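Only one protein chain is missing; all other protein chains are in place.
Now for subunit A:
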């Protein structure tokens, strides 16, 4: 076991500044209205830094900087841009532990996750898009002997990115890497719950990017996010969050006729067919881990496997083993490498989860384990902790239909394949799903029948670059994590060229 020193203590790997301004045009700029807000760590509930409270004036300044840099950045060679992305990745790799501790202190998640997932995935993401942009080619169509249609990729220019709080650095990376690779400049607004760790990242890599290519405006959605998302000076808006704000961003974008990409969450089914339990072997063990994955990142994942569908034939035995696996989850100090589940990211998130534990019980769902706020005592007493919770109930209940965004799974049984697919698809969303079976035909047919953008098959919660990630139904628009995201950050220029010396003869 290792316990990393908390920021501010002796021996801490990372030191947060007492105050973060906006990062605009390659330097820190004070907020136009001079206001700041406090940023607490969810680990203890104590404030650890102040953050600039951005407004429309700050957004305009950031857009000025981005537009000033866009022409030159868009003309850099893909080799140059790829080299810069690779250098960013190298710099992050050399500071992996520092970034992991910063991210854990900011978000509350266990450091074993930031060390093994968040930061390594972010590093790889920059490398993936460095490679993808080098390999991308335009196309040409030979229409006839005299006429050729050339298709070029061009950057959009200046794009807006609004980042969620559940993976502050990784989600920023998912958006930054393709946008920068494609030659865009970015104005990025971090979530107001988790605004500081991205500045630690920026401080590490700032010398690698030309001034104005990445700009960070902090602040609240209504004060900084809205002027950014509604600005006619951005060529595209990328947002991860919830449906009402997603719709509002589409409405703003419609006023300016700009594209959006949206990732708006889900209520992902995780399906365990009877044959999972035919042997007590490595695969069975893996499936139990797959069940417990709802607790990863305290359940604050858009693809949290928050509905478990377990076939009736093995339901009793499988659930007994699954609850045992959940009961083995160690809750504790997020900076302790043995801790498996940390703190929820904010007090309002904690309160919302508790409100769902309440309505779940009212609707008659049975608590198989957990079901309460966790009081870890000591310095963690003011933090935001929830016990991993397993409900048993019916898919019509609200806990089966709404994204709780906490360590809560709602379990129901199914009779056969058709029943499983019916329940799986009985949701407004379609972002992720899991299928567990030893039968490859069942796995294939279930994966194709589920209306979701990502179906993990005999695995869950893997997020490698090179596998497209995005939603069906109300879960959003666009596919991240894959080279196809490049085209969401590019215009297509068609040059239609005639090599004939002769006129058409019309005039």
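Please note the rule applied: a contact is a pair of C-beta atoms (placed from the backbone, for glycine too) under 8 Å apart; a residue touches a chain by one contact, two chains touch by 3 or more; residues count from 1.
Note that in this section contacts and distances are computed from a predicted model.
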| item | value |
| --- | --- |
| Protein name, per the UniProt record, of whichever chain is missing from view ("Oligopeptide transport system permease protein OppC", "PqqA peptide cyclase", "UDP-glucose 4-epimerase" or "Glycine oxidase ThiO") | "UDP-glucose 4-epimerase" |
| Selected from A:134, A:352, A:373 or A:422 as touching the chain missing from the view | A:352 |
| Residue among A:245, A:270 or A:481 that touches the chain left out of view | A:245 |
| Contact residue for the chain not shown (choose from A:4, A:429, A:463 or A:489) | A:429 |
| Touch residues of subunit A, complete complex, unshown partner | 37, 53, 164-166, 191-193, 220-223, 225-226, 240-248, 251, 263-266, 302, 346-349, 351-352, 355-356, 358-359, 362-363, 396, 398, 401-405, 428-429, 474-475 |
